[in-house]
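Take a look at this one; I'll ask things after.
The other protein chains are all here in position, but one chain of the complex has been omitted.
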Amino acid sequence: MGAVTIKNLTIGDGGLVVMAGPCSIENRDQLIEIAREVKNSGAVILRGGAFKPRTSPYSFQGLGEEGLKYMKEAGEIAGMLTVSEVMDSSDIELVASYVDILQIGSRNMDNFALLKKAGQSGHPVLLKRGYMSTIEEFLLASEYLLKEGNRRVILCERGIRTFEKFTRNSLDLTSVPIIKKMSDLPIIVDPSHGTGRADAILPMSKASLVVGADGLMIEVHPNPKKALSDGQQTLDYPAFREMMDELKHLHSFLHNRSYSEAPAQMKAV
Amino acid sequence: MGAVTIKNLTIGDGGLVVMAGPCSIENRDQLIEIAREVKNSGAVILRGGAFKPRTSPYSFQGLGEEGLKYMKEAGEIAGMLTVSEVMDSSDIELVASYVDILQIGSRNMDNFALLKKAGQSGHPVLLKRGYMSTIEEFLLASEYLLKEGNRRVILCERGIRTFEKFTRNSLDLTSVPIIKKMSDLPIIVDPSHGTGRADAILPMSKASLVVGADGLMIEVHPNPKKALSDGQQTLDYPAFREMMDELKHLHSFLHNRSYSEAPAQMKAV
Amino acid sequence: MGAVTIKNLTIGDGGLVVMAGPCSIENRDQLIEIAREVKNSGAVILRGGAFKPRTSPYSFQGLGEEGLKYMKEAGEIAGMLTVSEVMDSSDIELVASYVDILQIGSRNMDNFALLKKAGQSGHPVLLKRGYMSTIEEFLLASEYLLKEGNRRVILCERGIRTFEKFTRNSLDLTSVPIIKKMSDLPIIVDPSHGTGRADAILPMSKASLVVGADGLMIEVHPNPKKALSDGQQTLDYPAFREMMDELKHLHSFLHNRSYSEAPAQMKAV
Partner (left out) sequence: MGAVTIKNLTIGDGGLVVMAGPCSIENRDQLIEIAREVKNSGAVILRGGAFKPRTSPYSFQGLGEEGLKYMKEAGEIAGMLTVSEVMDSSDIELVASYVDILQIGSRNMDNFALLKKAGQSGHPVLLKRGYMSTIEEFLLASEYLLKEGNRRVILCERGIRTFEKFTRNSLDLTSVPIIKKMSDLPIIVDPSHGTGRADAILPMSKASLVVGADGLMIEVHPNPKKALSDGQQTLDYPAFREMMDELKHLHSFLHNRSYSEAPAQMKAV
């Protein structure tokens, strides 16, 4: 069985695991507020970028270590696990000293040096599919982690680059059932990056559950229009809360159980 | 309201409309058998190709008019509407004399002469998205039909060509909620072509309902391994029946009603 | 040997065959002027669209048969062969009654009904690669023409759809040497559509000759900024003349002969 346990949270055991938070960590107070909000709505892992991979060197690059400190504090206050991206093999221990899960981003899925060292580190890893990677390449990238003995690997489908222009990427949901047949690693879906559109997050999140995803990663911000990055694919608090309600309802239908029976995402962490 | 009514069937009113049948019409008796089977499982429209667009001129090209005669007979016997592809503007009236809905296939979405004449014909049209077409181009293609005054147009998402190799196409389900915002035409999904894999049809069909699709088009054959075309993306009878059961269950959850309340797909046609 | 002879012009025998003219035929006098200009610069075939495949039904659709009449007249006055697109199988004889070569456009490469009837017609055909077609599919499309006994087929590479945004298409020049190994049909290149940029036409035209193309198709207009379609990928007269000079110089280098030795493109037609 491929479920991954991190502290007291298990991912891949049939529960609905939602990771939520801002694209970029912007400041301490805002992050704590967001953490409380998304926790109240049912999210169990706080996401937030401190080291940001930006196409242009002239774009905001993230708060770096300062941001990681805020992550640690916000996670503790809200009672959530935390995940943040590591972009450089030399930063692995730094990032891991503040957050529970190392994210390897889409642009670094082919960064085999980073994969190897993240595998050796033993820290839980969230591996995002490269936006230009086939499913086969995605699974082989996960092998770089597994080969080093690190079994706490969570996959994340986040859309691929195609010719379509109304969406930032084309979310390839068919990858989920295919990967479920070929690998026993948990897989979650990121419809924020996968579509680039706030109005597509809810339907594509529901579709993700239906095709068998073990969880979701969602960008949430108190005021998406003022977010320092990715505002157009970010939910505000009320939209996130509504979405979580719909997802719980659907999840309980899919798993034939009611949410009063202590669902996974309600476990204390 | 953009629902389309053809004879006594309405598509786009919240009911679950499933089109099913073989990729290619192979012979009369088999087609009648398939029609009865898929009708019993809940399909309301019989699909089957008589004129087949094949990449190679040396592949089986379909039975032509003979196949259309079988479609008409099988549809009448089973009590189903029928849909079949027209590939040439000069065949529009021929095809329309046998079947209820003209299909314009993915490879002909850019065949503007065919679109114009199909629009002028006034016959109901199922327009498939070009496998290399953007959503915008897809909607503009539908405008070729609408501009001629033909309002009975049903759209069909069927996957786009990408670099991914484990699937025949990448099913772009995000197109469904986007198109729902931009057009009031009904839209169905074809997960058979959209994935090219029998094992992906069930999960992607369920996901299609969840994102708002008005129906599905599914390839069904008594013995997919022996089908003259597309066997690897075709369900056999038991798999189709099981799928329909799951879809009805999900549809009734999504629409908050039970299937004892005379659901759309049970309407006599 | 796969050279194609149309009237007194041979394509595919080592000569440089340039087809030039406006994207859309706009009016009689302008077309005659363009024909004389491009003939003077060394083009031997006049191109011009009368039936235009446009993404939107609300865009200019071409002059239709009236435009074809102008083509015939302009070709006769300038002493050039003519090529124009046919979009519908029922128009084949109409178009062929005015022009020497039927063009089957990129959007119709998969229109197998049109291919079959164009093959049966026996008229010379210029077959453009589908913008979403593999080389294998392109060659199989040409088989639809050849299978009907029509050997006068000229292929045209015109770029494929990719994720790149600085160009309208990605011109796939590697297809030329590959097709040269697999087929003996002549192949020309259309850098106007293949790049969508006037500033890329000259370098990509030269590259086309170097990789073995038998000719080129170039959009020329007296005032590209005012052209009814595709102005951004169209050369004006001086740019076309300069380009032709460079191409002749390069062609004579590649073929080790001087242009005083009656090169192909100087043959009277």
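Labels A, B and C are assigned to the chains in the order they are written; within every chain, residues are numbered from 1.
Assume a residue touches a chain if its C-beta (ideal position, glycine included) is under 8 Å from a C-beta of that chain, and two chains touch if they have at least 3 such contacts.
Fair warning: this is a prediction, and the values are worked out from it, not measured in the lab.
Within the full complex, the residue among C:Ala3, C:Leu146, C:Ala207 or C:Ala239 touching the omitted chain is C:Ala207.
Shown as candidates are A:Val4, A:Val17, A:Ala50 or A:Met87; the residue that touches the absent chain is A:Met87. In the full complex, chain A touches the omitted chain through residues 51, 53-58, 87-91, 107-108, 110-114, 116-117, 130-132, 137, 140, 143-144, 147, 161. Residues of chain B in touch with the missing chain: 161-163. Touching the omitted chain from chain C are residues 132, 134-136, 160, 162-167, 170-178, 181, 194-195, 197, 199-200, 203-204, 206-207, 210-212, 250, 253.
By definition in this document, only the chains that are shown with their structure count from here on.
Averaged C-alpha coordinates give centres for chain A and chain C that are 50 Å from one another.
A separation of 35 Å divides the Cα centre of chain A from that of chain B. Within chain B, the positions touching two or more other chains are listed as 132.
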